[in-house]
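Let me begin by presenting the structure, written as structure tokens, before commenting on it.
Removed: one protein chain of the complex. Kept in place: all other protein chains.
As written, the chain order gives the labels A and B, with residue 1 at the start of each chain.
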Amino acid sequence: MAQLSYRDAVARGIAQEMRRDDRVVLVGEDVAGAGGVFKTTVGLLDEFGPHRVIDTPISEQAILGAAMGAAMTGLRPVAEIMFSDFFAVCWDLVVNQIAKTRYMTGGQVTLPLVIKTGNGGGLRFGAQHSQSIENWAMAVPGIKVVTPSTPEDVVGLMAAAIRDDDPVLFCEHKGLYSMKAEVADGEIVDTLGTAKVRRAGRDATILSLGMMMPRALAAAEDLATRGIDAEVIDVRSLIPLDTRTILASVAKTGRLFTVEENPQVLGWGAEIAAIVADEGFWDLDGPVQRITTPHIPLPSADSLEDLVMPSAESVASTVEKALQS
Amino acid sequence: MRSPLSDHRYGEHGVVLPPERGDRNDGVDIDAATRMRLYRSMREMRVFEKRAYDLFMKQLVKGTSHLSLGMEAIAAGFGVAMRDDDYTFATYRGHAHTLARGVPMTPVLAELLGRANGLMGGKGGSMHLTSVEHGMMGSYAIIGAHLTIANGAAWSAQYRRSGQVTVCFFGDGTTNIGAFHEALNYAAVYRLPIVFVCENNLYMEYTSISDITAVPHPAADRAGAYGLDAVVIDGNDADEVHLTAVGAIDRARSGGGPSLIEALTYRHGGHSRADPGKYRPGAEVEAWKAYDPLTVYRERLVRLGVPESDLDAVDAAALALVDVATEEAVAGDLPAPESAFTDVWADGGWSWRN
Partner (left out) sequence: MNSTRRHVHTPRVRRLARDHGVALDGLVGTGPRGRVTTTDVLHVEAVTTLSRNEMGAAQPSRATPAAGPSQTTAVIEVDVTRVAKGTHALLAAVVEAAVAALRQALPDRGPGVGIRVVAHEGGRARTIRDADRLSMAGLLHALEIAPDGPGAGIGVGPRHGAQPEDRTLAVHDAGGEGFLFESLPMAVGDLAALSVGAPVERVAVIVQPDGERGIGVRTCVHLALTYDDQLSRAAVAKMLAAVRTRLEGLGQSVGGGSS
């Protein structure tokens, strides 16, 4: 056991898999010599050398294209898109090429690749460097999407993503890079498509992911002092989605809340709310409520950014008010 | 500074004529067997594309398709030069490139007809023809994207030290999209074993390429920006294409890095089946149809002493092949409904939740 930061966990997960399988390679802007702009790939160039850890030009389309072509022909690449906002620059490669090619070729092509990216806000980087785009990816058939919220999950889900034979979008949260936690030594391999109940409870189900997870947990602790026992679930994987765990929780509590960093319209919780409204309808004891950033670009001023993103306080007060009305 | 659009009138640009007909390539160092392979390959592509056109007119081919009529020499010239385990990446105008790698006609035709015995089971269609087992790594419908993907296959071959070469075909219009520039720079930086082939048929889609490109040769004039040689060849001369291909592929295979080849050619038909091609000057179309790669090559082979009857036999055999393929494709079952739900994921399924 040792203290491991979220950012170091990224490097640890990749290294774990690169040691195990020669076909795993890492490619991206500033990932090799500099160890990544967020220092998530420190030490990898030293350990694995310049043939396996590669610095690229600023060419997002070329980076993802290279990852796809290599994955089609025997390698297992990990490609980095530095800020997830930049997916807009190479979205064609993600949704038209990577997501669809296996299907269109009748299964002739397999794409065991991982795209890792720095996702999310809270760091005052402004609207073009702070977005959470996991909901964009969730909407496209053919890509798996994971959003770890703890260092341990980073290692385990990175390993699972690399070992998976399908394309996986690995959304690191920039706001969690400094987070530290105790993580076991040795190999860690998690399972895609599994949510985790972080806090069991009886009165309400709160779903969250990424940087909203610590806020949801803090809200639950606050609610407990006011007699509301909330169950908090870390969704962790949007595609595949662990609907079973979510529906079982709603069957127990009857109340569902999501805490989403995405702007309101069609955030990741919208789909889950729809599923619960359908398949969990008879368990609902009140309206499903999504606690999200409003439908606006993210402002850069710290006071404004903090105002608009969901906080532990806003989550707790929303849940409490809902349960009392 | 020249401004391409200053005098632009839609359809009213200058005429671009084909090279002079001649025997300048009669004596090049290509053996007879290879030449016959080149001829046969082109003939098969020609009869296939004509049949695809006929079936489209009979509404058996659905959607749209982009035919290579008139452009066969490029696909054949490179196809014959490639090793079985080399990789081909092509655009949505990829029927000829698929046949060039030895993929049989029946599954290709059946794919156009949307049948279960199609090359991809009817899941991809005309624009996405792929046969991994033949090294045909896909036909791609988004302009420019596949150049970046082709780089990945080349990188993989380099990483694995397999000696495989990637050949990536695209049109003149591609040279103006961002992905082209990213891919060329990327390939040059890593010295990837790849050959980029621009099939310049003078029209991006419905617009003359010279009207909307800042330089006269859309591909060759960009090569220098990436440290590559400017190469322009007669894309309708199979021998010229083949020799160029052999050289570029050898260079890539021996670690010499990427090449960019611009091959001049012309479409006999429109951009797609829906396009009657009225924006091209009549004189230009006539001249290029006369400079048909099959006609040019047949004349050369005859000059070099190949009996006409041998060539007729090849023509007949090709026709017979396409007749059989037509029968088998038309007789093909519609895809099973369940097949719409297969192969989203590596496990063969489509499930996104439990």
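Note that in this section a residue touches a chain if its C-beta (ideal position, glycine included) is under 8 Å from a C-beta of that chain, and two chains touch if they have at least 3 such contacts.
Note that this is a predicted model, so its numbers are computed, not measured.
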Displayed chains contacting the withheld chain:
A
So one chain is hidden, and I want to know which residue out of A:G254, A:G269 or A:P310 touches that hidden chain in the complete assembly.
A:G254
Pick out which of A:V89, A:V140 or A:L284 touches the chain that's been left out of the picture.
A:L284
Out of A:S178, A:T225 or A:Q324, which is the one that touches the chain we can't see?
A:Q324
Contact with the hidden chain only, please: which chain A residues?
254, 281-286, 324-325
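The criterion applied here is as follows: only the chains that are shown with their structure count from here on.
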Can you name the residues of chain A that touch chain B in the complex?
25, 51, 56-57, 59, 61-62, 64-75, 77, 92-93, 96-97, 101-110, 112, 141-142, 164-166, 193, 239-244, 275
In the complex formed with chain A, which residues of chain B make contact?
87, 119-121, 123-125, 128, 130-133, 137-138, 140-142, 144-157, 159-160, 166, 178-179, 182-183, 185-186, 189, 342-348, 350-354
